[in-house]
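With one protein chain withheld, the remaining protein chains of the complex are depicted in position.
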C-alpha cells in the first residue's frame, strides 16, 4: 500500500464511530459494534501500510506493555511484543513463577503493582472454563479503580490475548486476512466458511478459536457452517451470538455433525481440534477440587472419544469438494499434520504444505491487529494521529 | 502537580547539596546526607509531576539497566523496569539460571561481562545475613575498576533493591508517601510511627524493612517506636543508627516488647513479620556448611517460636488505640491477611481493606524513587536537566 492508499484508508476510518474504544478494553468481538470492528481492521491495515513505507508508528516515547501468559505461547507472545514495540512500548512480562504472587496476594493487588507505568496489559488465560475471561475483568476492574484512586497515573488498557470464550486477536487477524485475500469486506458476503472439528492425538485444545470464529465471521453476511462430531459441543451462549449475528448481517449460521456437509462448496475451511465444552467444565471442577485421579481419568476418556473420530481429517479428497476445488484452508497454527508432527492429525501434509504461505500471511496480521486495538484504546483522535504519523514520516529505519 | 509546582520544586532542589551522588551508588539510606535524601524525594516528586503532565523524562537515547534478582519479586521488579523505562533504559535481567555463572566465574568477572553497556545495575540480594550488601559492594567495586581500566565505557551505578541490611527503595517510597500524605516533610516532626513485628505463618521474612524503616524515619524528628516479642531482635548496628538519627533530628527512638505500647497514639503503624537476626545468622552459617538437616530443624524451631506470638496481629481493636483512632496503616506488601491469604496473619482483613488505596499509593512511589536515585547518579546537573525536560515538554504519549 502506498501513501495515497494510506490516506484513503484514514479517510474511511474518520467516517466510523469508535469513540467508545478510547480508554477501553478489548475482551470479546461481539461486545464491539460493527463500526468498532471495522475501525480495528482499518487501523491494522494502516499501521501495516505505514510500516511497509518505513514510517515510524511510535506514539509512545516511553511506557510499558505488560504481558501475562498463563499458558505457553510463541506467536501470540511475539505478536504482542511486536505490537508494543511498533507503538513505542517496552514489554515487561509477568512471569508468575518468578513473582511473589504465590505468597498470598490478590488479583487486585497484583494488577496494581505491575501497572504503575503500564499503558497496556495483554493476558492469555484460556485453560479453565469460566476462569480466563473472569480473571481479565478482575484485572481490568482493579486497574480502573487504581487509576480512579490516584494509585496509577494512567489507566492501562486490557487486550484479551485468548480467554476461555474468545480469541479476538486471532480471529480478527484471520478475518483481516480474508478481507485482504478476497479484496474487501464486501466480498465476504455470501461466502461459505466451514469451521469444523478435526482429529488430533492431543486433547483439551481451547474452544476459544472455534467460538471466536463463529462469533466474528457471522457478522459479514457469510454462510457460517459449524461442524463437529456429536459430543463436541461448544458454549451455548456463543451459538446464540452466531445466530443473532447471522440474522442481523443477512448471512446464515448452520450447525451439523458432518465434515463433508461443511466442506461442500465452502470458500474457506478452518478444520481444527477442540475439546468438548462439557468436558472442559468437568475438568475445571476437578481442578477446583484438586482431584488429580479424576483429571487423569477424564484425559483417558477424552483421548478414547477422540479416537473414534480419526476420520475428521482435512484431506485432499475433502478439499476437492470445496468451491471450485480451491477453498482457502486456514489454521491458527501450530497444526497437527498427519505424518509430520504426528501419525494421524488434523490435516494431510500435502494440503498443509500447499497453503503454507497464505497461513503464514494469515498469522502475520496478528501483531497489527493487537497494535490497532491498543492504538484505538490509547489515542483520542486515531484518524488525526495516523494522518500526523503519515505526514511526519519519521523513518523507522534510518 | 502542575507546571508551576514542578518549577518550584526544581528551585528547591537547586538549593540542596547532592554533588556527591553523581557517579555514585545507593546502598544504605544512612550513608546519605540529609540533603541527599531530600534531593531524592524531590526528584522523585518532580519526575512524577512531569509524567502526570505527559512530559517525557527520557534522558537516555539508549543504554541498559541490568537487574539481578536473587529472590522472587513482583513489585520491585516492575518498579525497577518502570524506572528504567521512564528514563530511557532497556532492562536486561541477569537470570542466573540461564547464565554460565555456575561454570565457576567470579563476581568480578560477571559484573564486568554484563556491564559493557550498562548505565545502572539494580540488585536484590536479601537472603543471607552478611552476604547481600557485601555482594553489592563487590559488584560495584568490580565495575568501578572495569571503568578505570577502560573495559567499560561508562561506570554503571548500583541501586540496592533490597539487601540484608536495608531496603532503601522501599523505605524511601514509604517515607515519600508519608511526606505527601501529611503535606510536607516538616509535618512529620513529632509524629509517632510504630514499626512492629506481627505474626505470620511463614518464617524467615527479611529484616531489611524494619531495619530500613527505623534507620530512615528516625531522621525527620519523629517518635520511632520499634516493638517486637523478645527474641526477635534486629541488627544491633541499625539500632545505633536509629538512636543517633533520633538524637540528631530532635526526635526519639523507643524500643519495647509491646505492640500495644507501640500502637498507642501512633500516627502511623507498620506491623509486619520478620525473622530474628540471630536465627538468620544461624541460617547463613548452616547454608555455608550445607547442613540441610540443621536448616530444617531451624525452620521448625522458628515456626514454633512464631506460634507463641499469634496475638501480634494488627486488629481493629488495636487500630482504635492509634491517634484519634485513625492512624495510618502501612505495609510493604504483600501482607499476610487473616482469613484471606492465611488463617491467622499480620493484619485483620477489615483493617487491610480500609487502607488498601493508601497502601497501593504508597507502593506507587517506588518506581519514582528508583528513577530519582538513577537520575541523581547519572546527571551532572540534575536541576538544570529537569528544567530542560520541563521546558522541552516532549510528550510521553503523542
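We call the chains A and B, going by the order they appear; numbering starts again at 1 in every chain.
Convention: contacts are C-beta pairs under 8 Å (C-beta built on N, C-alpha and C of every residue); 3 or more make two chains touch, one makes a residue touch a chain.
This is a predicted model, so every value here is computed, not measured.
When the missing chain is restored to the complex, the residue among A:25, A:153, A:223 or A:336 that touches it is A:336. Of the options A:7, A:51 or A:189, the residue whose C-beta touches the omitted chain is A:51. One chain is missing from the display, and on chain B it is touched by residues 58-64, 90, 92, 94, 98-101, 103-106, 108-110, 112-114, 116-117, 119, 146, 149-153, 378-379, 385, 388. If you put the missing chain back, the residues of chain A touching it would be 48, 51-52, 56-58, 69, 72-75, 77-79, 81-82, 85-86, 88, 90-91, 333-334, 336-337, 340-342, 356-357, 360-361, 363-364, 366-367, 394-398.
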